[in-house]
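Not every chain of the complex is shown here; the ones you see sit where they belong.
Chains here go by letter, A, B and C, matching the order in which they are written, and residues are numbered from 1 within each.
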């Protein structure tokens, strides 16, 4: 097992221990190695890094997914959940999204707030 | 003077007191009211809000401008400067940008790091 | 009340007098001041401006939302309604959308036409 893969699995052990198996069942059939590759890259090479705390890292992700728009709505919802889990308040998340109205335009920000409302109400 | 405009000017008084006049000289000739409108919206309606500290707000902006790509390079550089001024370290800024490789792809992240290097070296 | 906020409310008094309250009910709970801020910026600082007639302003918005793509589909539909209300014909709206096939590609233009068909048929 690679070092980065191991670090990725360590991050997920706390955050979402079942996700690698879910991804493997869903995608490895059409794309061998998918789940391992994603865990190594996203969690082993990014979320496990030092230099920026997890909560800020997650708020940055929420901000960026908001500006990337509709294509990333499913990922935005998952990351809003992860950002709450990393200790951010609902208000902080809403602020990070609304700030994006300046940079990505109102439609992106409003669609982001709609995603946040769905997550907050389901929590 | 509107409330939001006043709040925006108060934020800029600390951050960059000359920017409104610079914007007025540059753009109000072709677009009456431009500078006032921008100060009111970006600084009076966003950066002056409570609920998220300025440093995190700035790091979110840097992350989002990274994923928005080449079109926003000049704004990215200005916001990297503002993020340093808000107390973030160079490392935190580089981490927020590199995190975006996961969501916006390698080219966006690398171009963002190039912008950061330019700002850090000129500082 | 600020000047820009007042101008925004004056525009909406004719166009859609209930929208501020709808936005307040929907978003101000997670984001204090949202509705007022949006009315001030979008309607008080943009749609109320002189220098370009409302119908052309709306057609430009429809064109831009078409190229911005799927992320802005809800906003595109609302603006197609507003563009009809500003005096544009269905044909003018379809032309503005189809023109975007040159600049934003066929998928964006076809998705825009689908949004227009939905609005025209519901009218």
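Keep this in mind: a contact is a pair of C-beta atoms (placed from the backbone, for glycine too) under 8 Å apart; a residue touches a chain by one contact, two chains touch by 3 or more.
Quick caveat, the model's predicted, so the values are computed rather than measured.
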Copy count for the complete homomeric assembly [3 present here]: 6
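In this section, only the chains that are shown with their structure count from here on.
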Chain centre separation (subunit A, subunit B; CA means) in Å: 23
Whole-Å gap between the CA centroids of subunit A and subunit C: 30
Intercentroid distance (Cα basis), subunit C paired with subunit B, Å: 26
Touching two or more other chains - residue numbers and ranges from subunit C: 41
Subunit B-touching residues of subunit A, taken from the complex the two chains share: 41-42, 46, 49, 51-52, 56-57, 59-68, 72, 75, 91-92, 94-96, 98-104
Complex interface listing, subunit A residues touching subunit C: 69-71, 90-91, 94-95, 98, 105-108, 110-111, 113, 116-117, 120
Residues of subunit C touching subunit A in the complex: 26-27, 30-31, 34, 38, 41-42, 65, 68-75
